[in-house]
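Removed from the display is one protein chain of the complex; every other protein chain stays in position.
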Amino acid sequence: MANSFESFKAGMDSREERRTLLQRDGKPFFVLISQQFMRADIESLCDTATAIRRLDRHVEGRDFLRSMLRGHRIMNLFAQPSTRTAESFIAAADKLGASTRQVSDLRTSSFAKGESVEDAVRTLSSFFDAIVTRHQDDDFAARAAWALSRSGRPIPVISAGSGKSQHVSQSLLDIYTLRYSFAERGGVDGKDVVIIGDVARNRAARSLAYLLARFERPRIHFVSPDAFAPDDALLRYLDRHEVRTTINSSLATLLKDQGGGIDAIYVTRLQQEWDRGNNGIPDATDRGSADEFVLKPEYRSLLRPDCLLMHPLPRVNELPEEWEDHPGFMVWRQVRNGMWIRAALFAAVFGCDGEIRNRAARLRLL
Amino acid sequence: MANSFESFKAGMDSREERRTLLQRDGKPFFVLISQQFMRADIESLCDTATAIRRLDRHVEGRDFLRSMLRGHRIMNLFAQPSTRTAESFIAAADKLGASTRQVSDLRTSSFAKGESVEDAVRTLSSFFDAIVTRHQDDDFAARAAWALSRSGRPIPVISAGSGKSQHVSQSLLDIYTLRYSFAERGGVDGKDVVIIGDVARNRAARSLAYLLARFERPRIHFVSPDAFAPDDALLRYLDRHEVRTTINSSLATLLKDQGGGIDAIYVTRLQQEWDRGNNGIPDATDRGSADEFVLKPEYRSLLRPDCLLMHPLPRVNELPEEWEDHPGFMVWRQVRNGMWIRAALFAAVFGCDGEIRNRAARLRLL
Partner (left out) sequence: MANSFESFKAGMDSREERRTLLQRDGKPFFVLISQQFMRADIESLCDTATAIRRLDRHVEGRDFLRSMLRGHRIMNLFAQPSTRTAESFIAAADKLGASTRQVSDLRTSSFAKGESVEDAVRTLSSFFDAIVTRHQDDDFAARAAWALSRSGRPIPVISAGSGKSQHVSQSLLDIYTLRYSFAERGGVDGKDVVIIGDVARNRAARSLAYLLARFERPRIHFVSPDAFAPDDALLRYLDRHEVRTTINSSLATLLKDQGGGIDAIYVTRLQQEWDRGNNGIPDATDRGSADEFVLKPEYRSLLRPDCLLMHPLPRVNELPEEWEDHPGFMVWRQVRNGMWIRAALFAAVFGCDGEIRNRAARLRLL
């Protein structure tokens, strides 16, 4: 239990302290950053997600799943508007039978009455068994976790996107999609992944890179505007974990040179809303990506047919509709996988993941 | 499966193609227009609604109903604000045990990020088993249906009000109310129905007229401002289906001449919000109806005591409170019936309507 938020935050940077701060009884309690997941954690989450996905296909499996978190209450505390991520978490909780509530407009909550964030979070948390939170402030989720860890009734906090820094549940679904798709090809180890976008402020891209570091010698090819290249902290982390990286400013050149060796391309939208200084809330003035960061249909012949094409959505112009019939087009699977991996995350947090995997194994679904 | 939205829409105008486009396995899959329901469909929906209404009265029946759609997830995607219709659909889904979510503010969804409507609907649909949608655009629901019909995971789409054109679930509840009330009087066939309001842009009134055409030789007396008289397409359709119609500009004259022959009066609010060009969103500036379109208390002696008085609500001044003690005042029953008929619609879409009617019949409730 950290006495100041600063020491809590510093602890999160240390591999040893991190486990103490973020886990309880060997289970994730606060889910804040991709780095907190070890390789075994990731494998286990992915197996749980597959178990849930397959159990959900039949009425008995659905009833079993819905008994897992019956009577548990989960709050989505979303300061930053995001219908899709919010609904994904709510669907995930619902699949396991938990009750959910969305609290979106913090202006209507007590924050407006001169109350401290700590008081507000603690008050709302009194009615729930876990909080999922999204906020434009990089530190909000961590601060909520810290405040609750010092209270008489701490409950789990799961980040659903923290400012520009991390989007841990998105990266888990992306890894799940990669792992599943590469199942017949030796898994994620040693794969070549292209990440396109303004990585410095795209939390989905950054979180994915952190998670890839848990696998054996992957290679990441970043393609980003110079001003938004991967930050040094990320690059040092990848280097320390033996991830080979290249930094590229032209997608066309990269694909012409090495297209046949690429196993997956992760395309992201340019995060232009941050340029407008409006707290990360997108609006309709997005112009989309410049030519160099668009995966053009004419690159098709440069790629292998089994190359995966992924995007965290929403997309503007950077992954044109023409790609939808490519055999590696995974975008709609990613969306569904988001629901399954988030359900797996709830199962892990509440400690019913083992029971779910066992049930699926007994029914030969795993 | 239509390749372009235009061919999908054209198909909806053809009686033959319509069934292929809007049904799956003999069940309604996309519920978009009143014309898609045949007489037998309507009778069956009404019986299901009655079965649900009666089963809901006792705890065993309620538990049975709540098991019907347990584990199913339904989204209300409402671009146009409407608490009452939204809550009616949600209550209906809840009665059958489905989980529901309301997505009202499309600005907080990905639409704002430069994303296509098709992408947004498809993404959100990934977390659900059916979509109920309301939109100021006449074509939104049909476009969503078309986009999903081309996707790898199509789910049912039910329109809860499309622009000025149709309000199919409202017309089903109105027909249910008429059929139920006329049960001892030979049913809806051959009845004289007055429809008051600006029919040209009142989707509830238009949808009701389309449904009445499924019955034997009814007569419809329209009373509307000249500028908003029934449109030619509607009148041609009614004529083709042997519905006798009269067009009237004065309610007083109509009732003085033929009041004793009228079986039901359907009063509607003038849709003045469309005059203000604000996308069909009403506000507090409504002045209510002009004298000619108000059902004045002094007309009471011109009507039979068994004449039904109906209104889709909300009302301003056009159906004064003095009518509430008239034996034919059906307005509050319409509201409850809306919940029952929408539950019947969900049951039909998900194919559990037969089981519900059988259960009710076995318990002698039908």
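Each chain gets a letter, A and B, in the order it is written, and its residues are counted from 1.
By definition in this document, a contact is a pair of C-beta atoms (placed from the backbone, for glycine too) under 8 Å apart; a residue touches a chain by one contact, two chains touch by 3 or more.
On a predicted model such as this, the values are computed, not experimentally measured, just so you know.
Engineer: From the list B:Ser34, B:Thr48 or B:Ser104, pick the residue that touches the absent chain.
Structural biologist: B:Ser104
Engineer: If I consider the whole complex, including the chain that's not displayed, which of B:Gln35, B:Thr48 or B:Ser82 touches that chain?
Structural biologist: From the options B:Gln35, B:Thr48 or B:Ser82, the contact with the absent chain belongs to B:Ser82.
Engineer: Can you work out which residue in B:Val294, B:Met339 or B:Cys352 touches the chain that's missing from view?
Structural biologist: Of all options in B:Val294, B:Met339 or B:Cys352, contact with the hidden chain holds for B:Met339.
Engineer: Check the options B:Ala91, B:Val117, B:Ile247 or B:Leu302 and report the residue that touches the missing chain.
Structural biologist: If we include the chain that is not displayed, B:Ala91 is the one touching it.
Engineer: Considering the whole complex, not just the chains shown, which residues of chain B touch the missing one?
Structural biologist: 59, 62-63, 66, 81-84, 87-88, 90-91, 94, 104, 269, 273, 282-284, 286-288, 313-317, 332, 335-336, 339
Engineer: Residue by residue, what part of chain A touches the chain that was omitted?
Structural biologist: 70-71, 73, 75, 99, 101, 103, 107-110, 112-115, 119-120, 122-124, 126-128, 151-153
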